[in-house]
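Just one protein chain is left out here, and the rest sit where they should.
Per-chain residue numbering starts at 1, and chain names A and B are given in the order in which the chains are listed.
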Amino acid sequence: MQNPKIITLLTDFGKMSPYVGIIKGVILKINPKALIIDLYHEVYPHDILEGAFLLKSAYNYFPRMSIHLAVVDPGVGTERAPIIAKIDNHFFVAPDNGILSYILKDKKIENIIKIEKFTLPKISRTFHARDIFAPISAYLSKGMNLNEFGKTLKTIKKFNLPSVQKNKSGFIGEIIYIDKFGNLITNFSNEFIEKQKFKEIKIKDKIFKKINSAYAETPIGELLAIWGSFNYLEIAVNQGNAKEFLNVKRGEKIFLIK
Amino acid sequence: MQNPKIITLLTDFGKMSPYVGIIKGVILKINPKALIIDLYHEVYPHDILEGAFLLKSAYNYFPRMSIHLAVVDPGVGTERAPIIAKIDNHFFVAPDNGILSYILKDKKIENIIKIEKFTLPKISRTFHARDIFAPISAYLSKGMNLNEFGKTLKTIKKFNLPSVQKNKSGFIGEIIYIDKFGNLITNFSNEFIEKQKFKEIKIKDKIFKKINSAYAETPIGELLAIWGSFNYLEIAVNQGNAKEFLNVKRGEKIFLIK
Partner (left out) sequence: MQNPKIITLLTDFGKMSPYVGIIKGVILKINPKALIIDLYHEVYPHDILEGAFLLKSAYNYFPRMSIHLAVVDPGVGTERAPIIAKIDNHFFVAPDNGILSYILKDKKIENIIKIEKFTLPKISRTFHARDIFAPISAYLSKGMNLNEFGKTLKTIKKFNLPSVQKNKSGFIGEIIYIDKFGNLITNFSNEFIEKQKFKEIKIKDKIFKKINSAYAETPIGELLAIWGSFNYLEIAVNQGNAKEFLNVKRGEKIFLIK
């Protein structure tokens, strides 16, 4: 038997609405053999940038040729096109609104299609995940070719992502994602930091002289900088919440001082 | 290979308890090939009417002959019977407490069975989803016939659902469901509204002269009336929360003025 085709779902629908269940129904009605995996539904509503970061952090753990439905779509029903993008041997089914920006920082697009066919017969203007993205993902999982769904696009929308800036005393980064535990994920990649000799790392008035490898290397309740599992430097509190401890939001600056 | 038999789960157990996981174990122990789909577990506790509305909104997106376990069951352990209902070529496994009311507004029952056999050997009086509804769904998914589970019933419990009322200036409807984004779903169906010529739609002191097709047709933070994806008129706030904006609850009246 062939392996089932995986369709992952990343949305901002949350657990508090039945929309995710309905999407699964639409997929299974078209391809009852699809293997649907909830990747994440708790993207902050309408926060494309958070969705983009999480999609990039997760897709590559799935088998090649997996299909990733990614719908954070404040512009639903407006002119932004629905697309299929093939990148890094994975398929992404999503609105063309920048949600692939983080993936495209490192990877090249192999193909982009503007979706024109194989949607549900009646398309609402408020629930394209059900009416467009779910059926397209399902037909794709049955082995249809990209060019059966519409015409090739030359380019898609990309955000300018917050990048590390150089200043006279070192580098300025920022918090790009905050997880449920309140851990602060920065845009200093582990690889970047490994190459620097630094005196200290500073966020607000807190200073770190070293980077830890495990939460438990500091006492419970204390702040630490740690090599993060997303491959970025993180600021955390051992068994606590760094976001609340420091009272910060995404975008907060962090300084690497040489 | 035959398609796997789908069992959807709709409950008020929430994600904060392990009961859903246990139900899945019971099903898979009886039929390891069943395809279990979480439809929705965040029905407001004991709110049969909300469960009934969501079940009706979702079941039909799944393949024919899917099995839907639907347990919002404040009367667990009392006299209400556990039933299997075949409606519109789908199977529903549920307590006989009105949870099929919305479906039965539009569809006729093909068969109702009072469950008497094939439960777990020991039945608790507080967790019938595990002890009755899960094993019944699992055996049903293995292809057993309805009449193997018990005797036919003639009738099941139905709620009087809030229907649109006529008055001298037009029609009075009401909010029947509020989703996580705070969107207010009314009982004015899109089809009903399309047939009316109306001057305005009114909820509390807010007046709408037209119905929008997309959230983004109004500025961010502004209230709008919109053709809803559940096929009912909705009141929403673009990128905001209409429930909080208007401070309303389910049951709030809405007026269509001709």
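The rule we apply is simple: a contact is a pair of C-beta atoms (placed from the backbone, for glycine too) under 8 Å apart; a residue touches a chain by one contact, two chains touch by 3 or more.
As the structure is a prediction and not an experimental result, all values here were calculated from the model.
In the complete complex, the residue from B:15, B:210 or B:258 that touches the missing chain is B:15.
For subunit B, the list of residues touching the undisplayed chain reads 1, 13-18, 20-22, 24-26, 28-29, 32-33, 36, 45-46, 74-78, 124-127, 130-131.
Touch with the hidden chain on the side of subunit A covers residues 1, 3-4, 6, 8, 10, 15, 35, 37-42, 54, 57-63, 66, 179-181, 213-217, 226-229, 239.
The working rule: only the chains that are shown with their structure count from here on.
Each chain gets a centre from the mean of its Cα atoms; for subunit A and subunit B, those two points are 31 Å apart.
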